[in-house]
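One protein chain omitted, others in place.
Chain nomenclature is as follows: A and B, assigned in order of appearance, with residue numbering initiated at 1 for each chain independently.
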Amino acid sequence: MESSNGTFNLRRKRRKRLGMILAGVLFLATIFGVVVLVTLLVDVITTGISWLDGSFLTRFPSRNPEEAGIKSALVGSLWLMGLTALISVPLGVASAVYLEEYAKDGWFLRFIQINIANLAGVPSVVYGMLGLALFVRFAGFENSLLAGALTLSLLILPIIIISTQEALRGIPSGLRESAYALGATRWQVIRSHVLPMAAPGIFTGVILASSRAIGETAPLILVGALTFIPFLPRGAMDQFTALPIQIFNWTARPQDEFRSLAAAAIIVLMILLFTMNLSAILLRNYFEDRRAGA
Amino acid sequence: MSTEPSPTLDAPADDRPQDDLTQQVYNSPKERAIKYLLGACALVSVLTTIGIAAVLVIESIPFFQNVALAEFFGDTRWTPQFANKHFGIWALLSGTVLVTVISAVVALPIGLASAIFISEYAVPWMRQILKPGLELLAGVPTVVYGYFALTFVTPLLQTFIPGLGVYNALSGGIVVGIMIIPMVASLSEDALQAVPDSLGQAAYALGATKFETVVRVDVPAAFSGIMASFILAVSRAIGETMIVTLAAGATPRMTLNPAESIQTMTAFIVQVSKGDTPQGTIVYQSIFAVGLVLFLITLVMNIIANRITLHYQERY
Partner (left out) sequence: MSTDNPADDARLSPASVDEPTFQNGRADGAADEDAPPVPNSKSSPSAVQPKVEIEDLDFWYDNGDTHALQGISMDIAPHQVTALIGPSGCGKSTLLRCVNRMNELIENTVLEGGIHVDGQDIYAEDTDPVMVRRRVGMVFQEPNPFPKTIYKNVAWGAEVNGYTGDMDALVERSLRQAALWDEVKDQLHSSAYNLSGGQQQRLCIARTLAVHPDVVLMDEPASALDPIATSKVEETITELKQDYTIVIVTHNMQQASRISDETAFLYMGRLVEMNPTDELFTRPEKDRTEAYVTGRFG
């Protein structure tokens, strides 16, 4: 279409084509991440799958790759995750409840919020240094599961607080109001209505935070988990190792056999993480169904 | 009609709640105790920050009694294990900067492109695949990325770059970049989503194509949010530990050559703490000084990014 005065040179066709090409570039960039993820998984699985059998899970680490397993690392990781959840979930949920339901708007609340946002960005290795100085040495917990779990708890605390706060904010204020109007106290409203309704969101956040904790390596190295542990911990004060530590150990060795062992251990770790993420989704759906139903 | 409550509907007198309005229920001791207990939990996060700062400062005091600040910030060699010890932070800092720059070159364009695609182009079903895909990528433990860098990316790079060492900044930097792509993508997408639709509509009305609208209207409008995502991601790259420990080497040196083996601040901290370095030695003390520098750098970046984010959230 030619306009009569010809001062516009729209070149629309060319501009459109250029746009299409550039959109294609955007698409390629976007799937880059997914492609890398698939590559990583395929690489790990092809390298590690042949080492992964039942006895891999039930053998202790060994200097001989043929005899090495991840029993103590897997059990250590499960211990660590349980203890960490036990410490961080009540603490994190309580903090979030205080900030959302009790704290009055003001400089103090803003300060705590900014502080939490900044804590979420502190490198994990720095948490490890805090744990080393505070729990391992000052509190005298030494290289114990407890020291590791306390360190990881502080590490994931901001994640739990932030996700719980989001869950609490999602609850309609009318629900709180109607409970207050029935003559309920603040705690009664929170316990009977706010927390149950926020539970799916809180659960999801907790599981995601725990999956962060279970994959952490650097803080555990700092608190001294990097030792040869051919036994299972029997209590929170025992020494331990964990899956990521075992993976790090094996990867850092130059021999191919150990790297294959690392790949096999990665498969186990990724399955664990995948299961956790899946259960987060299922739990959320279950609660949402229950909320809608009886 | 009687004004008296009808007897059938009225509860027995003993069931009725106390009429005493001054009975303290809302501020009962139990309610107050709960409030203070929850408040104490909220203080843990503040204590954590104080604890981190206190530990790093107190533990690095002995170090700075032996090593002058002038040497720490003036020397370019970091050789704590040698007989002739040097503690010049630049050797570690340059390793961190090198890895961070490489990771930024990878992650910022790809992350931003992903954000633009997901927020402006992707149809719902694509979004439903891409977003969880990126979340999964973000959920991969860093030690797994470290394995990937060392056993897959480095050999791959060696086929293109003959003579590339087993440990090099390039491989570590690329994989750190891959690790922070999801962060850039998701935070930038939030920023793009926050741009009011009306801005884009106006551009369309003026005859702009989709791509022109996105690049000339939406991206500039979301600029501050995108910057915040860049800063947070770069800060994350600076603090990344396991990838660089496994893949980038353990040789602190001032270099801008990405093919060389280097050491980052974080990798040095891990190297010392995984060994048998006895407490009280200057090497042991030095990790807290390095940790302090690392903490301050990332803290400043996080504060800046969070301020920008708050700012743009208020604007729209």
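By definition in this document, a residue touches a chain if its C-beta (ideal position, glycine included) is under 8 Å from a C-beta of that chain, and two chains touch if they have at least 3 such contacts.
Small disclaimer: the values here were computed from a predicted structure and weren't measured.
Q: Going by the stated contact criterion, tell me the shown chains that border the hidden chain.
A: A, B
Q: Which is it among A:I49, A:L86, A:A139 or A:L175 that touches the chain not included here?
A: Missing-chain contact among the listed residues: A:L175.
Q: Would you indicate which residue among A:A184, A:L208 or A:A280 is in contact with the undisplayed chain?
A: A:A184
Q: What is the set of chain B residues that contact the non-displayed chain in the whole complex?
A: The list for chain B reads 1-3, 5-6, 9-12, 14-27.
Q: Please give every residue of chain A in contact with the chain that is not shown.
A: Residues 104-105, 172, 174-185, 188, 192-193, 196-197, 291-294 of chain A touch the chain absent from view.
The rule is short, and it goes like this: only the chains that are shown with their structure count from here on.
Q: Can you check how far apart chain A and chain B are, centre to centre, with Cα atoms defining each centre and the answer in Å?
A: 13
Q: Going by the contact rule at the top, pick out the chain A residues touching chain B in the complex.
A: 10, 12, 15-16, 18-20, 22-23, 25-27, 29-34, 36-37, 39-40, 43-44, 47, 90-91, 94-95, 97-99, 102-103, 111-112, 114-119, 121-130, 132-134, 137, 154, 157-158, 161, 183, 185-187, 208, 211-212, 214-218, 221-222, 224, 226, 244, 247-248, 251-252, 259, 262-263, 266, 269-270, 273, 277
Q: In the complex of these two chains, what residues of chain B are touching chain A?
A: 17, 25-26, 28, 30-31, 34-35, 37-39, 41-42, 44-46, 48-49, 51-52, 55-56, 58-59, 109-110, 113-114, 116-118, 121-122, 129-130, 133-134, 136-137, 139-148, 150-152, 178, 181-182, 185, 207, 209-212, 232, 235-236, 238-242, 245-246, 266, 269-270, 273-274, 279, 287-288, 291, 294-295, 298-299, 301-303, 305-306
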